[in-house]
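Structure below; questions to follow.
All protein chains but one are shown at their positions in the complex.
This part shows chain A:
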Amino acid sequence: MNDMTPFVSKPKDWETDQEVRWCPGCGDYAVLKAVQRTMPELGVKPENTVFVSGIGCSSRFPYYMETYGFHTIHGRAPAVATGIKLANPDLDVWIITGDGDALSIGGNHTMHLLRRNLDCQILLFNNEIYGLTKGQYSPTSRVGTRSPSTPFGSVDRPANPCAFALGSGARFVARGIDVHKNLPTVLKAAHAHKGASFVEIFQNCIVYNDEVFAPFTEKAQAGAKQLWLENGKPMLFDGGAKGLTLDVNTLTLKVVDVTDGDWQAAAVIVHDETNRGIAHMLVEMPFGAYPVALGTIYNSPAPTFESAVVEQNAKASEGKAADLQTLIGKGQTWMVDKEPRAE
């Protein structure tokens, strides 16, 4: 596993013989293709790769990847993945989850995996709905979402996945769109980051929540409503006609017009992906007045959990003989030489 030569493979090598069973037109197909296209570019081997999922439409994903795979139980993929990675830190672990799986039933595990910074990729397929259970609203559904369980519209405020991730201490936060050509770039960045890489993928549920992301994913809107971030590049969108600047008096981001491409004159800020404060602002931008921030929003690596565990275990074991007989005979002991009453 320590062979550093990139492994040569084709997207086809990452497909299983299993028939893919999502609804026709589901965004999950596009994500699956994007992942299968990305894997050869990473130079990794299928046998060292493990896909772990919870429960939900997206969680069928492992059955379609020609790797090792574990389809676990609802919400618990991060916990199972933690055990896998601690048991064998050499494995390349991907977690496939959804908005209900990761933020509702499994919110606790997602939070702790992120704060511990376990080295893995978390792909959260956010479709703002429960698909597998037939259309109930989810923790990311917008207020007013009508569903079988909220016939008069949901009244609770939604969770913001990326804000949750940052708040939990994530060191890598990115966003992508199921059908967007940039998704493999986002996935590659997530894989390159050593630590917990959190990727929110806006994924269209064609049956229960169709076109919920259309206001920024539709081709006609894309330019004006998508801000693709690149480290070291100005935060420009709408074909460079608009940008984001920082209002230093209110400490908020502001949309500004850029004339003749002179973004410096408009004081458009340059994306520094290690800036946690700006990352918070980017993921909190209310849609409408602002574009949707996409790509790598935050990337500031820190030591990983499993490497710290391995290091501590090694240090604690240093110079100690592991003799079982000695271990069980430790403590205050006494010898019985002969049976007292035998005499």
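Observations on the structure shown:
The criterion applied here is as follows: a contact is a pair of C-beta atoms (placed from the backbone, for glycine too) under 8 Å apart; a residue touches a chain by one contact, two chains touch by 3 or more; residues count from 1.
Going forward, contacts and distances are computed from a predicted model.
Entry comment: the absent subunit's protein name, as recorded by UniProt, is "2-oxoacid:acceptor oxidoreductase subunit alpha", drawn from "DsbE family thiol:disulfide interchange protein", "Glutamine ABC transporter, permease", "2-oxoacid:acceptor oxidoreductase subunit alpha" or "ATP-binding protein". Residue A:Met335 is the one among A:Val8, A:Ala220, A:Leu251 or A:Met335 that touches the chain not shown.
One chain of the complex is left out; on chain A, the residues touching it are 1, 16, 18, 45-48, 50, 52, 62-63, 65-73, 76, 78-88, 90-91, 108-109, 111-112, 309, 312-313, 316-317, 320-322, 324-325, 327-341.
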